[in-house]
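Removed from the display is one protein chain of the complex; every other protein chain stays in position.
Now for chain A:
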Amino acid sequence: METVAMHIANGIVNGPVSAVFLVISAAALAVCIWRARADLDDRLAPMAGLVAAFIFAVQMLNFQVLPGVSGHLLGGTLAVILVGPWVGALCVATVLIVQCLLFADGGLTALGLNIFNMAILGTAVAYLLVAALLRVLPKNPAGLSTTAFIASVVGVVVASQGFVFQYALGGTTDLALGGIAGTMAGVHVLIGIGEGLIAATTVATVARVRPDLVYALRRYRKTATPAPIGATA
């Protein structure tokens, strides 16, 4: 891998705006921790650790989207489907903090910006879409895959526009915003499609092996077939 910087670096967005987003992100994560406690039990806690570790791994796998342009998973959709919105946002944030502190990826000054775009904004949009789509789509691996794909594409594009918003507020170079917004949206549609394929494959696999571990299917399981094959141990 020649290119190793994947997230917003220091200096791209000015100090005051970075600081504001650090405060916003810290507050949002505090709310997530508070709400996550209701979800986290003896089963979800280790599962959430695995989701975070899996997102870390897949973020290393940059895939080509255009000649000279690659992309990687952000992970929000995957996380909210498997462990829910509050824990899911914390999973993505955990990955970003580990990457920033140990792997020098994503500036420390820019940590609030990165957490806001990927762990909060992209994840929130993904969750709203997942919740809406699963009301109408079948609650099986196929329906879950379709949901994951659509939520990934939209979530990734919205996260990329989060950066454009931050750059509009505190960008350190005088550049035309329209161009940045267009470039970011264009490549992130393609990255979102890649993320969608990875997320769909992953959640469908978990839904086949252990449907009881898929958070997004939980509320539908009471009315679903009482004993899916292999669900009782």
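Operating definition for what follows: a contact is a pair of C-beta atoms (placed from the backbone, for glycine too) under 8 Å apart; a residue touches a chain by one contact, two chains touch by 3 or more; residues count from 1.
We adopt the following convention: contacts and distances are computed from a predicted model.
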Check: Given the options "Molybdopterin-dependent oxidoreductase", "Assimilatory nitrite reductase (NAD(P)H) large subunit", "Carbon monoxide dehydrogenase" or "PDGLE domain-containing protein", which would UniProt use as the protein name of the unshown chain?
Finding: "PDGLE domain-containing protein"
Next item on the list: Have a look at A:L22, A:A36 or A:A89 and name the one touching the chain we're not showing.
Entry: A:A36
Next item on the list: Pick out which of A:A28, A:V65 or A:V203 touches the chain that's been left out of the picture.
Entry: A:V65
Margin query: Among A:F21, A:F116, A:F149 or A:F163, exactly one should touch the missing chain; which is it?
Written below: A:F163
Notebook entry, point to check: Which residue from A:V187, A:A204 or A:L217 sits in contact with the chain not drawn here?
Noted result: A:V187
Item checked: Touch residues of chain A, complete complex, unshown partner -> 1-12, 33, 36-38, 40-58, 60-65, 68-72, 87, 90-91, 94-95, 98-105, 107-109, 160, 163, 167, 171-175, 179-180, 183-184, 187-188, 190-191, 209-210, 212-213, 233
